[in-house]
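A single protein chain has been removed from this complex, and every other one stays in its place.
Which chain is which? They are A and B, in the order written, and residues in each are numbered from 1.
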Amino acid sequence: MVAVETYQTVAEAAAGLGEGARYLGGGTIVMRQVNYGDQGFHRIVRAARPERGIGNDVQGLRIGAGTTMADILAHAELSFLHPVAGQIGGPAIRNMATVGGNLFAENPYGDMAAALLALDAQVIMAGGQTHPMERFLADRKHMRGLVEAVSLQRPQPGAFYYRKVSRVKPKGVAVITLAALIRGGEPRVVFGNMAAAPMRAHAAERALGGGVSEASIAAACAVCTEGLSPTDDALASAWYRAEVAPVHLRRMLESGGHS
Amino acid sequence: MAKTPVTFTLNDTEAALFVDPGASLVDVLRRGAGDLTPKQGCAQGTCGACTVLIDGVPHLSCLTLAETVQGRRVDTAGGLADGPALHPLQRAFIDGFAAQCGFCTSGMLMAAKALLDHNANPTRDEVIEAISGNLCRCTGYEPIVDAILSAAAQMRGQPALQQGAL
Partner (left out) sequence: MSSIEFRKDLFADERDDNLKEIGKPTIRQDILGHVTGRTPYYDDHLFDGLLHMRAVRSPHHHAEIRSIDTAAAETMPGVRRVLTAKDVPHNLNTLLSLINFGRDDEPLCADDKVRYLGETVAWVIADTERQARDAVAKVRVDYSVLPHVLDVEEAIAPGAPVINDIYPNNTFDYHQKYDHQKLRFGDVNAGFAKADHIIEAEYQMSPIEQAPIETCGAIAAPETNDRFVCHTNTQALFFSLGTTAKLLGIASSRLHFIGGTAGGGFGGKVDSIVEPTAVLGAMVTGKPVKFAWDRYEEMQVGAPRGGERWRIKDGVMADGRIVAREFTGFFDSGAYMRLSPYAIIKATGHLPGPYAIPNVASNVYCCITNRTPATAMRGFGITAVDFSIECHMDRVAEAVGMNPVELRILNAYRDGDMKAHRRKAKNTALIECCQVAAGKASWPISADAAAQSSRVGGGTPERVAIPETSVDEDGRIGERRQGRVADTSPSKTPTGRVAAGTHREAVAGAPVQNPDMQIDADRIGHKMGATTSAAAPVAPQAAPPAAGPSAQPAPPQPVAPAEPTPPASPAPYAPAEKFSRGVRRPGSSPFTSGFRRR
C-alpha cells in the first residue's frame, strides 16, 4: 500500500521525505512505479507548489524543477533547449514530465539531463546547496534532499549541439542521446545511454579542444567511446551503440549547433 | 484504508469521489466515476490510450495521481458528442475508417481535440506530432491523420476532405 503526503513547497516536502518515500513530480516516473507495485517505497511525497518556470539569477538562467517540457517549449528564451524538450514523448508526456524528474530518469530516458550536463548546469537543492551536473548525475542514487531548480549559462548561438537517435519515426525513445557545448578551449561532449547515467566523453572533448574541424571531428569520433560502457537493452545492444556512436557524433557536429 | 475526497468537473458534470491513496486518474475515472471511455493499455505512459484533457491540455490519466485533479476540469472522449450529435472528429473517424479495434480511439480523439482546440488549420506534420504519443496497432496512422485533417477542414467550414473510395 502507498500513502500520499502533500506539502506546500519543495523545501517542506524535502523535510518530510525520510524512510520509504519517493517524491512525485510530474508523475511520469513515479506513477509508473506505483502502478507496477514497486516495493521500494510506500510513501508518495509531493509539493503542491513546486518551483515552476524560467527566470534569471546570478548564475544566468534558472529553471524550476517543476517546469515541464511543454513549459520549456513555450518559452522563446530557451529556444536552444527546444530540440531537446520537443523530442521527449508526445504532447501529453511533455505536459507532465518535469526538468527535475528528468535528472533522475534512468536509461533509456534522461535526454534533458544529458543536455544539461553538456551545458554545464548547476543543480540547486531545496536547502540551497548546489552541485555541478556531472557530480550530481554520478551520485544521484544516493543524493539526499530534493532538487529545487537548475541554473545554467545561455550558450553562445550555435555553440550547443544536440542529436537524439531513435528507431521510431517521427520519434521515440533514444538509442543514444548526444549533446555538446563547443566553447573556447573546453568543449563538453555528452552521451546518453552510453553509461548508467549521461556521461561526458572526455577523450572526444580533448580531440575537439582546438575547435571543430574536419580533422578534429575525425579524431573525436575515433576515441569517443573511450571510458564509456554502453547500455545493452531491447532497443539496441551495447555493441550496436558502440558501433554507431561515432557515426552520430560526426553527424551531430557536422550539422551545426542550435541557437 | 483512508480514502481521499476529490471533486472535479468531468465533461461539464461535477464529480465528487473518494479515491484510494496512489490511485491513478484512469482507474478513478473508470471505476469511480463510471466513465469507461479512457482505456488503460500500458499503465506506464507509452501507449496514450488513457489520454484525457486536464484544463484543456492532454495528460496521460494512467500517470496522473487522481487526487491532483482536485478542483480542475477533466475532459474525456465520453464528453465529445453533444447528445446524439457527434463531434466532427468522431464523424471523420467513422467516415475515414480511422478505427479498427477501437482501443486507441478514445485517446486519439482527445489528443486530436487538444490540437484542433488551439490550431484550427494544422499541417499534416502538426497532426502527426499531436498524436505522436498515441500508439495504434491495427488501423495504421494514415487514416487517423487523414480523419483529423478532414475534421479540421470541416470545423473551419470547408467541405470534408476527400476520403477516397469509402
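The rule is short, and it goes like this: contacts are C-beta pairs under 8 Å (C-beta built on N, C-alpha and C of every residue); 3 or more make two chains touch, one makes a residue touch a chain.
The structure displayed is predicted, hence computed values, not measured ones.
Colleague: Tell me which residue among A:Gly37, A:Gly128 or A:Gly185 touches the hidden chain in the full complex.
Modeller: Once the missing chain is taken into account, the touching residue is A:Gly37.
Colleague: Touching the hidden chain in the full complex, which residues of subunit A are there? Just list them.
Modeller: Per the touch rule, subunit A residues meeting the hidden chain are 1-2, 35-37, 39.
Colleague: Touching the absent chain: which residues on subunit B qualify?
Modeller: Counting only subunit B, the missing chain is touched by 20, 22, 30-31, 34, 36-44, 46-47, 49, 76-78, 80-81, 86, 89-90, 93-97, 99-106, 109, 135-138, 143, 163-166.
Here is the rule we go by: only the chains that are shown with their structure count from here on.
Colleague: Between subunit A and subunit B, tell me the centre distance in angstrom, where each centre is the average of that chain's C-alpha atoms.
Modeller: 29
Colleague: Sort out for me which residues of subunit B touch subunit A in the complex.
Modeller: 1-2, 4, 21-22, 24, 43-45, 48, 51, 57-60, 62-65, 67-68, 111, 114-115, 128-134
Colleague: For the complex, which residues does subunit A have touching subunit B?
Modeller: 1-4, 6, 24, 26-28, 31-32, 34-36, 44, 46, 70, 89-93, 95-96, 170-171
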